[in-house]
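Read the structure below first, then the notes.
All protein chains but one are shown at their positions in the complex.
Letters A, B and C mark the chains as written, and numbering starts fresh at 1 in each.
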Amino acid sequence: MQLIRCPWCGPREEVEFHYGGQAHVAYPDDPAALTDEQWARYVFFRDNPKGAFAERWSHSAGCRRWFNAVRDTRTYRFLAVYKPGEARPEVAS
Amino acid sequence: MRVDGYGRIDRSRTLGFTFDGRSYTGHPGDTLASALLANGVHRIGSSVTLGRPRGISAAWSEDATGLVQVEEPFPEPMLLATTVELVDGLVARGLGGQGRLAEVADTARYDRMHHHVDTLVVGAGPAGLLAARAAARRGERVALLDDRPEPGGSLTGTERIDGRPSREFVADVVAELATHPEVAHLQRTTAFGRYDDGFVLALQHRTDHLGADAPRTLSRQRVHRIRAGRTVIATGAHERPIVFADNDRPGILLAASARDLLHRYGVLAGREVVVFTGDDAAYAAAVDLADAGAAVTVVEARPQAPAHWAGAAADRGIPVLTGSLVAGTEGAPGDGRVSAAVVTGADGARTVLGCDLLAVSGGWNPTAHLFSHVRGTLAYDPALGAFRPGEDLDGVAVVGAANGTLDLAGCLREGASGERPPSADGEPERTPGAIVWRVEGPHDRQFVDVQRDATVADIARAVGAGMRSAEHVKRYTTIGTAHDQGKTSGVLASAITAELLGVPIEDLGTTTFRPPYTPVAFAALAGRERGQLFDPVRTTALHAWHVGAGAVFEDVGQWKRPRYYPRPGEDMEAAVLRECAAVRDGVGILDGSTLGKIDVQGRDAAVLLDRVYTNMMSNLAVGRVRYGVMCGPDGMVIDDGTVLRLAEDRFTVITTTGGAAKILDWLEEWVQTEWPDLRVHLASVTEQWAVFPVVGPRSRHVISRLFADLDVSNDAFGFMCWRDTELDGVPVRVARISFSGELAYEVNVNAWYAPAVWERLLAAGEKHGITPYGTETMHVLRAEKGYPIIGQDTDGTVTPHDLGMAWAVSKKKSDFIGKRSFSRAENTDPLRKQLVGLLPTDARTKIPEGSQVVEFCPDGALPAPPVPMLGHVTSSYRSAALGRPFALALVKGGRQRVGDVVHVPVGDALVPAEITSSVLVDPEGNRRDG
Amino acid sequence: MADTLHRSPVLRHREDAFARLPEGLEIVAEPDVALADLRVPEGAVASATGVVGVALPLEPNTWVARPGGQVVWLGPDEWLVSDADERPEALEAALRAAVAPHDGAAVDVSAQRTAVRLRGRHARALLATGCALDLHPSVFGAGRSAQTTLGLVGVVLLALDDRGEDYRILVRPSFAGYLADWLLDAAVEFEPPGPAAAL
């Protein structure tokens, strides 16, 4: 079980968090202008890298805030945790 | 055999126990294994496939063979006799490969405990004790765990540390640790798994050793969940057996284990002893066993015995046959115990040495399980002939024998972690061992995994079959998959495979170490999450009232909701027909408090709602209510409910009971991650408000009677409006929302007052026959009106259009979540499944929910499968209002097919049913205003 | 105040069981008080001070006392304000009036949580059987709080002393019965003859 550092509450057990998948996937500006294929990309397709992955988490059983993290999907280790709106930090896995 | 002057058992007291139906005695401090050996019982059970006799092969958890079934005090399968502490009245039997589960539930308690420490030390041998002491002296919070009943690890008591007997050293350290308030020292506690971020799980045996005195209030076993800043693995090493022919007999033990049995329990496991070794440590066993009265011969694989030990042996008249190997054994009839060792001398000559104990040492395997659980890599160490931790891991230190350091001085030094280590007085210097994994002989009698009956022949076959990896060999031979998980056989299997393949063992590696280190009872892991504590039960403020009223409850997620309130003699059907009739003809009342409620506040509240609902919410007037549907980006309905506009900048969003938490999370996710610029705040008020729909043509009387200030006329208080009033000074919000088509008022009040307001409503409605009704009646009433239940009439593949709710999908809004998906090819198909009504044409048959709908079969029989399906029945009830059963169904192109008769297979019958509109009662909507 | 419309404490059916707890453990269902969920954007936190009576605590995982109650940090822009003297709707109204102009929000959540007081020398050990937080008084002493899980239930946990012997647990009323049963079951461990010292 991971110990995940909520940017506000500090380190808490993994069970307090909810995984939100890939980070930085913006809702399209104008969905109506997209082709079916482009829209499908937004709705269903997410990266699935083996290695560093920027993803979203919510501290659902704590402060209920969403935040972002870069985590290595091979080792599961969190490489960085950052607040929404901040840019993905450069971290080596 | 028990020898005087040895052992730390309490010989002043006697314990009685039964094994394989016979009675024996032992002493406090014994294990079942030591007591059996003391009583001369060597055969414990038989092997899994070959049925060969099996005895005790080690003194603790690395034993591969001494498996027993405990029958009393409570049946427990497959325990090692070496780890079962003897208690009075214990009943056990030997096993032949499989354990037996009890037939009755285990009533013992199990629980968990969380810990946070700076340093966790696993193993209270010399290395671990010092590591814990050093951390304690640094003022850290420390946990020290050890799986044995007493601390000290493999110190036998014969060693001298800092000039004193080693047991005194142990006692001193333990006493010092006890003076540190922030040190937790737990014996009988096995760290069984290491996970990320310093998380270690350990199982403590708390009461079994207390026997009949065990307090029932205490948990029998406890899982400690430890978060450690630093983990010191000081778990020691397992002695390694050597593979030779017939190496599986009772009476063949690891050498250090034989010695351990002597010093711990005063048990001499044999009188005529052959010690077979290529490693120095076994000489200590030879010497101690000889001193205790055994006749000992050492078979030394190396050309020369180490000088120190050669002298010690000579002093005691112990012959040392150098350059010799044990190539096989003979066994006694009866219990199959070893009776002789067949020795090949340096000159190749064979000698048969009679013996009743063959003590073997092939060297040591560091106990690196915990290190590698989180994928710490192991490296082959040629000097050890084994694998040891091969990299540095953050937050982990490996010390002592676990690190491959075998001399006591080295263990003390590594444990002391920088403090001045105590001295290991008189410890002879270790000389290089001979790495002997296997002695040539008949492959099919050379056991590698003694528990799985797997031999060198099996490995040879695997290799011959084309297997080139340790993992394949494991799976082909099953080596390492038994109860002991290859603690002693794993390295041997790799070594022998490598030998047969002609590759270096380091290329082959080991198979993977996986938690748990030793087996853990399921119940211990379940902890207290059993029975009614298995999962939270959620109840409303009225629960006690419902129970008192005889409600039959339904599980809705974690909630307990009244499903119906049977009167004496009523079954569900009768109760529901009565409740339905009462609502349609008079007035009923429901506890709707479980509905999800979300307070949406802020300047941009309406903007948010416009984005998440398919219809428009921003143009809702204050004081009014609107029904809305939410979809996922894929356009499928995820929830529905009403929205109350409380103020320009404030709404209450009502969700389904099941959707409450999910929808709040959903909205938060959008607000926080996608639209942080929106000035809006969300808060759950699900439990703030108790909600009681008062429903039926007479509901107005009830409401006006209780809330005299409220003008309940249709003009003053129209459908889909809400009004605030109060009751004895308590604010009450009443909303005209109807989920049944009837005139209805939903009474909302601070849940503090829920029982009081409910009672008042009942009293106010008494003369109108107000009838409490449950979820089943609610479902019938809404189904009669064609109102879907999300999750029952939908399944994540249904759009609002499919539900006939195109009217709730805004055409004006440029976008909302899900809108873009509606124009995908699949979603514009006229043959999509649509929600319709279904009336069995015989007007009698209630079609089971879930039934499939097929085309009408003119000849009255189904065609051969696959039979094309048109859809399925989502809801089905008997209707008091219609006087017949009816159903809702999702049917392909259903709305175009109203009037068609289709078939519904029910059991072996085909039930004809007519497709109708989904609204069956009061399609004109005349009843909602009373 | 609503004098005639009686309130029904959520845990009234567990009171007898609480009264029978072993020595060293005390559980009391506290009377319900007005509670408001307060949201104030960063930069506007001062707008609430007048009504709240104290500055909102900005340090995560803390609570402070205020006249009539407490303010608990729930999130970077969220607090729980309690008031034993005020009517819930009045508390909401006052707070909302103060913060709404600054794009804040206030919601009456007085029935959204109920409070249980857990006291005694075994209190911390009992919590540690189901709470993964580090409850050591040096880490979680008076003034600390956390939203976390206890057993399988979401709670807000407040430390009221520096000895690990006094806690307030706020829980959703619908879960309160389960939580009470869970606490009572955990307390069995401490019935005599209990362990010499719990870890």
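Annotations
Everything below uses one rule, namely that a residue touches a chain if its C-beta (ideal position, glycine included) is under 8 Å from a C-beta of that chain, and two chains touch if they have at least 3 such contacts.
Convention: contacts and distances are computed from a predicted model.
Remark: of the listed names "Segregation and condensation protein A", "ABC transporter", "Sarcosine oxidase subunit beta" or "Molybdopterin synthase sulfur carrier subunit", the one matching the undisplayed chain in UniProt is "Sarcosine oxidase subunit beta".
Looking at the complex as a whole, the chain kept out of the display touches A, B.
One of B:A346, B:A465, B:A574 or B:A806 touches the chain omitted from the figure, and that residue is B:A465.
Which of B:S34, B:S47, B:T207 or B:T673 touches the hidden chain is settled by the complete complex: it is B:S47.
Among B:G89, B:G796, B:G860 or B:G925, the one in contact with the hidden chain is B:G796. For subunit A, the residues touching the chain absent from view are 1-2, 14-15, 18-19, 21, 36-37, 40-41, 43-50, 53, 55, 71, 73-76. One chain is missing from the display, and on subunit B it is touched by residues 20-22, 43, 45-51, 74-78, 93-106, 193, 195-196, 199, 201, 223, 335, 374-375, 452-453, 461-462, 464-469, 471-472, 475-476, 478, 481-483, 485, 512, 514-516, 519-523, 525-527, 529-532, 534-535, 537, 554-556, 634-635, 791-792, 795-797, 821, 824-827, 848-852, 854, 862, 864-867, 869, 872, 874, 905.
Basically, only the chains that are shown with their structure count from here on.
Chain centres here are Cα means. That of subunit A falls 26 Å from that of subunit B.
Looking at subunit C, one finds that residues 132-133 touch two or more other chains.
For subunit B, the set of residues touching two or more other chains reads 227. For subunit A in complex with subunit C, the residues that touch the partner chain are 8-10, 12-13, 15-16, 61-65.
The residues of subunit B lying in touch with subunit C in their complex are 109, 111-116, 141, 184, 186, 215, 217-219, 224-225, 227, 528-529, 532-533, 535-541, 543-544, 559, 594, 599, 601-603, 649, 679, 681, 683-690, 727-731, 750-757, 760.
Chain contact summary for the complex, subunit C toward subunit B: residues 1-8, 10, 13, 32, 37, 39, 88-89, 96, 100, 103-113, 125, 128-134, 136, 139, 151-153, 172-175, 177-179, 181-182, 185-186, 188-195, 199.
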